[in-house]
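A single protein chain has been removed from this complex, and every other one stays in its place.
Up next is chain A:
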Amino acid sequence: MTSVFIAAVSLALFWMAAFTLWWQMHAWRTPEVLASTRFSSPDGDQHVSFSLLLPARHEQAVLDHTIQRLLESTHTDFEIIVIVGHDDPETTAVAERAAERDARVRVVVDTHEKKNKPKAMNTALPHCRGDVVGVFDAEDQVHPELLAHVDHAFRTTGADVVQGGVQLINFHSSWYSLRNCLEYFFWFRSRLHLHAQKGFIPLGGNTVFVRTDVLREADGWDPNCLAEDCDLGVRLSSVGKKVVVAYDSDMVTREETPGSLMSLLKQRTRWNQGFLQVYRKKDWKQLPGFGQRLLARYTLMTPFFQAFSGVVIPLNVAIALFLDVPVGVAFITFLPAVTALVTFVFEIVGLHDFGKQYGLRVRFVHYVKLLVGGPFYQVLLAGAAVRAVWREQRGQNDWELTTHVGAHLTEADVIQESREDVPA
């Protein structure tokens, strides 16, 4: 009886892990698939105009730098709409100064009593003049040629939504940032493309571009959802809007990992809770295909599966080794561990590839950190999943915002930034 139970749990875990691995490795299936995940080179023709939303809250330290970078864009037709809170004079001051310097920058003040990102962006949506609304975060480093590429992608694919790559870069900061960076790498480099192909996609929080009319038709973002980006993607793809994902390592938006373990936990809790909310909103049920609905169900529940398997896999191996079960059953209990090992190995190769793609030096110690940190990261994920369920049950829906310290900027950048600040 115990044996049957253990075998059933093991097999379920095995299939879960195997599917996740399969999807995680999507981009590297064949050289052709890998090639198709890139932006195609722009033809120099530019037709689409952009309204770039830049919500900023207590981010006066990094905001100006981000605006400057955006203004360096090679595209000729875009506006930047910085959204600041009425209770945040420091950030507002930085934004106003930028607007004075360059006519392409505009400032919109969000006066909501309780503030969050979707509310801020909805406030700005009526002010958008461009054909396409793009979203960036205040700490993003955006590549100057990104807009030209996105423009090209809109025109050549007839897309309603284009999702560009986002990449955490500061893998050297701590053991968890290493894993966090790699999570992003696998997500934007690989997994998202599978979602785009299957017609169900939870969008990312920034470097996401939506046709303005499509966005308005969808009534913008859901102000009550903790993962408004995921929700928007699910709602748009569920009604058949075409989403295109493109990833180029030199074209990604660079970001930083949360500055402390606690803020990572909070961020993850928010996402998980958001995923849970999106799941409960049931927009995904409109998806036409059974497989698509299954993928949606599975994807939105992933954090919880992850938490579950993180606890059960070691338990399973322990049972196989120490309890007296038949050899056949013992073998089955090892199956999930085997997939976990394969995943580990692919993560190591992924880290190597990450280093190569971004010209970063990955040292031996980082590989060790990656391996040793794995189980602890699982615990963190499990903790965030449990916390999310807990908060959702008690109806706590407020944003626990993550603060940024600018670790992804090189030292020179930071110094330059402070110099620019002085004369203004």
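Convention: a residue touches a chain if its C-beta (ideal position, glycine included) is under 8 Å from a C-beta of that chain, and two chains touch if they have at least 3 such contacts; residues count from 1.
The rule is simple: contacts and distances are computed from a predicted model.
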Per UniProt, the name of the complex member that is left out, chosen from "Cytochrome c-type biogenesis protein", "Autoinducer 2 import system permease protein LsrC", "Carbohydrate ABC transporter substrate-binding protein" or "Phospholipid carrier-dependent glycosyltransferase": "Phospholipid carrier-dependent glycosyltransferase"
Who touches the missing chain here, A:Val252, A:Ala330, A:Val362 or A:Ala388? A:Ala330
Given that one chain is not shown, which residue among A:Phe19, A:Tyr298 or A:Phe346 touches it? A:Phe346
Given the contact definition stated above, which residue among A:Gln46, A:Gln197, A:Ser249 or A:Asn397 touches the chain not shown here? A:Gln197
In chain A, positions touching the absent partner: 22, 25, 28-38, 40, 157-158, 160, 193, 196-199, 211, 213-214, 217, 239-244, 286-289, 292, 320-321, 327, 330-331, 334, 338, 341-342, 345-346, 348-349, 352-353
